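Everything below concerns the one structure shown next.
One protein chain is absent from this view; the other protein chains keep their places.
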Amino acid sequence: MSQRAAIVRGHVNRSRISPAAWRNFRAGLLFGAPAIIGLLAFSIYPILSSLVDSFTSFDMIRPAKFVGLGNYTTLFTQDSLFWSTLYNTIYYVVFAVPLGIIVAFLLAMLLNQKIRGLSIYRTIFYLPSITPFVASAVLWVWVFNPQYGLLNTILAFVGVKGPGWLGDPNWSKPALILMSIWGVGGLMVIFLAGLQGVPSEQYEAAGIDGANRWQLLRHVTIPFMGPYFLFGLVAGLIGGFQYFTQVYVMTQGGPANSTNVYALYLFQNAFSYFKMGYASAMAWILFLLIAACTALVFRSSASRVYYGGS
Amino acid sequence: MARTAGTLLPRAGAEQRALAWRGYRPEWPKLFTHVALVFLCAVFAVPFLWLVSTAFKPDNEMFVWPPVWLPKPFTIGHFQQGWSLLPFPTFLKNTVIICVLVVIGTVASSSLVAYSVSRIRWVGSRVLFVVVLSTLMVPYQVTMVPLFVIFKDLHWINTFLPLIVPAFFGNAFFVFLLRQFFMTIPVDITDAAKIDGATEYQTFFSICVPLARPALATVGLFAFMGAWNDFLGPLIYLRDESNYTLSIGLAMLNGQYGSYWGAIFAMATLMTVPIIVLFFLTQRTFIQGITLTGVKG
Partner (left out) sequence: MGIIPWAVYGNANSMVTWGWEHGGEFFDEGKQQFTTAGPENIAALEWMVGYAKKYNITTLSGFQSGFGALGLDGGFIQGKVAMQPFGPWELPNFKQYGPNLHYGVTFLPAGPAPAPPHSSWVGGWCMGLPTGAKNSDQGWQWLYWLGASPEGTTMATQISVAMTFSGSKTTPALADQRKNSELAPFVAILEATLHQRPVTPVTDYYMGALDRHVGEALYGKAVAKDALAAADKESNQELQNALSGK
């Protein structure tokens, strides 16, 4: 803005922008070029296209028909499934994301020690994430079987009668949440990488000052892991709100609508009911929701996340 | 509770205590650790073990109740069957080509972009990051079709290009991850390099990249896994059977009117082997990549 003012006043003064800033601008642009080009080529058109679709009625066979905000109003006022699937999805996000982060962190801490056979342990914890889903869907159905599945067998060991899990509308969501915690190996690996980066000098300094284990955790480890927790939270939110594949393969939204998540309903609208316009509206509502949550998280973390770099 | 090293030497001088803390990593009581590890291993490993054991079971033992753990006749027939039913060697070759290229492209481009939005102070860094991150927030179900149209117009359908080329333009998820990592590198280090006359590229390549080895290895591993197990992409963009990947091959065994479950489990087991190997190799960078931030006061 100050450049404009300068030019208008007739002082074309290039030193307004310092050479360092210019250099940084060029460098930033250069390094960021792959993403910028990629965005323009592969992302902008599909995303804008879906936005346009959301204002139409479009069955993908015949040309789209403009309906203005019709899809949006129908979703908010007439579609009870919109609200119930949103509820199911939020339920999932609220439990699965924080639990996943906590468990992943605990596992990473556990594995960050000098124990024999550590590599093997790490690999085993990572296993559930590796199994191709075609096969693991069968697996999990067995694990959750109320009569003799792995889970209820373990519970019986401790004298607890396990619930119906995937067959019981009251327990189906907890079952899915549990299943996603099982797959936390990926986040665990990321946290492990992060734990490597906590400078041991910090531990030394704090330890010399007489800190005990819990204080070390609170004042050294967790602050340094801040950026990674932030990543886990935001990535978890983004992924959790779009939770789809497991539901599609294993429960199809049942039993009694209890696992009918937003993305499943969206998918059905798009590809089963041929209502692509309606589905696009759903997608953009979800986008705004995710963006709002993410912005909130970033804003509230700005003061609390410690980046060793700055 | 075990005593911390500090309290074991209450009277020792400052240097001795400093030495005792050298290379400290947080530790938990040994017994607790071992018990927890064994229990958790059982929990995490059992589903996978079931998968592997079922791959060796004869058909009639597969779905019995209660489930069988040790296959009675140890059957390797499923592996032979799976391998021969469909051209899996071709699928393997295709998948490897795609995965290797995707990993190279992803690691290279994502790290460059992450560097741009984290270590360079320029006007667009925040905007670029926000836009890149936002692309993750739009459900793929609605962007799938327009994207397909783009590739159709480019005549890339039935080639590997739609699966490989986007990887060279930065992956939003990994850009985010690497950005977080890069931001933990102290500014003093890069400032010092700049003062010594290093260009941005030199700073990136000689300082940040080596420091980021564990994170880069993680990204490589995840990118490989993503491409290896990717089903939807190959499903949409590949037409000829000669171009198919392993994940499609696996799904082909799952027919509408009946599935070769034995072959499915056998092939699924085989498909996890390269990832496990890769994971092991990746682990080494974690062990070697112990922090070298060496910022002296």
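For clarity, chains are labelled A and B in written order, and residue numbers in each chain start from 1.
Note that in this section a contact is a pair of C-beta atoms (placed from the backbone, for glycine too) under 8 Å apart; a residue touches a chain by one contact, two chains touch by 3 or more.
What you are looking at is a predicted structure, and each value in this text was computed from that prediction instead of being measured.
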Residue among A:P174, A:P223 or A:P255 that touches the chain left out of view: A:P255
Option touching the unshown chain, where A:I36, A:I124 or A:V138 are the choices: A:V138
Touching residues on chain B - with respect to the absent chain: 59-60, 62-65, 257-259, 261
Hidden partner interface residues of chain A, rising order: 57, 59, 61-62, 65, 138, 141-142, 144-149, 164-169, 252-257, 260, 268, 272-274
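Everything that follows uses one rule, which is that only the chains that are shown with their structure count from here on.
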Chain centre separation (chain A, chain B; CA means) in Å: 16
List of chain A residues in touch with chain B within their complex: 21, 23-25, 27-39, 41-43, 45-47, 49-50, 53, 60, 107, 109-110, 112-115, 119, 121-136, 139-140, 142-143, 148, 150, 182, 185-186, 189-190, 192-194, 196-201, 203-204, 207-208, 210-213, 216-217, 221, 224, 227-228, 230-231, 234-235, 238, 242, 244, 263, 266-267, 270-271, 276, 279-280, 283-284, 286-287, 290-291, 294, 307-310
In the complex with chain A, residue positions of chain B that touch it: 1, 4-7, 14, 17-18, 21-28, 33-34, 36-37, 40-41, 43-48, 50-51, 65-67, 109, 112-113, 115-125, 128, 131-147, 150, 166, 168-170, 173, 175-177, 180-187, 200, 204, 214-215, 217-218, 221-222, 225, 229, 231, 247, 250-251, 254, 264-265, 268-269, 271-272, 275-276, 279-280, 283, 286, 289-291, 293, 295
